[in-house]
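Before anything else, here's the structure in question.
Chains shown are a subset, placed as in the full complex.
First chain written, first letter: the chains are A and B, and each begins at residue 1.
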Amino acid sequence: MEGFRFSTEIVVRFAETDAQGIAHHASFLVWLEVARIGYLAEHAGGYRAIQEQGIEALTTGVELRYFRGAQFDDRLTVWARCVDLRGARFRYEYAVERVHPDGTVELIARGSTSHATVDAETHRPVRLPQWFHDAVARAESSSRT
Amino acid sequence: MEGFRFSTEIVVRFAETDAQGIAHHASFLVWLEVARIGYLAEHAGGYRAIQEQGIEALTTGVELRYFRGAQFDDRLTVWARCVDLRGARFRYEYAVERVHPDGTVELIARGSTSHATVDAETHRPVRLPQWFHDAVARAESSSRT
């Protein structure tokens, strides 16, 4: 998808559906998190690399628009990019596509999450380490692998 | 809370926490839904009343800002109000407060959800019934019980 270099694949679990017969809207937040963690694993040594420096990344905001429902067993591609790194804050933007069996795709949701980095002990804001800035800069400028 | 007439009480479940030691950010969406359903039960005959007319209310958008984490066993008040009813669309706005054992409260999140009403069979948009408009008008103008 234009503007995105990273994506991860999700298959909708039965436990994620609700009585409307579609994935519950809160499930999307879990998928965005899976994508974020996959992004960090590929580009920044994984979320554990951040934690090992005594830093936690809190989620401070969520914004999501749903265009279509996702159904049990649907294959989804969750696109993610890291943007707006400043001080102790950063954001992720996402696009969620359904991949049909014939290979065509359909945009079903778009959104973003906001994050703040804090000291794991004191929970006070901690500036993003330079290596994180560098890793994101590399990730967002590289051609897709 | 000023501007809200309806609220529901939530106690944070252990299963809703994550390895950061606080409630996972997706849990808030579930609590907002509990508040929405409580609102409909009190003011509009319940969600089942809507379903019995062959209407489903889909969630089409979510926007949430988290100011503080919620911890296991915290008592929360989720304030909800229904706004912007137009055609086949409406929104809810929310404020989530933590209630401390001494009775003081602390705002921990604010947000909104957007919804569209569709025919349960065809999934085509259906205008909100007049009784729903009336019920919300009564709910939002009444003094709090």
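Odds and ends about this structure:
Methods note: a residue touches a chain if its C-beta (ideal position, glycine included) is under 8 Å from a C-beta of that chain, and two chains touch if they have at least 3 such contacts.
Not measured: the values here are computed from a predicted model.
For this homomeric complex the structure file specifies 4 copies in total, of which 2 are displayed in place.
The definition used in the following text is that only the chains that are shown with their structure count from here on.
Rotation angle for the C-alpha superposition of chain A on chain B: 180 degrees, rounded in steps of 5. Put simply, the C-alpha centre of chain A and that of chain B have 25 angstrom between them.
Listing the residues of chain B that touch chain A in their complex gives 20, 25-27, 29-30, 33, 56, 58-67, 69, 111.
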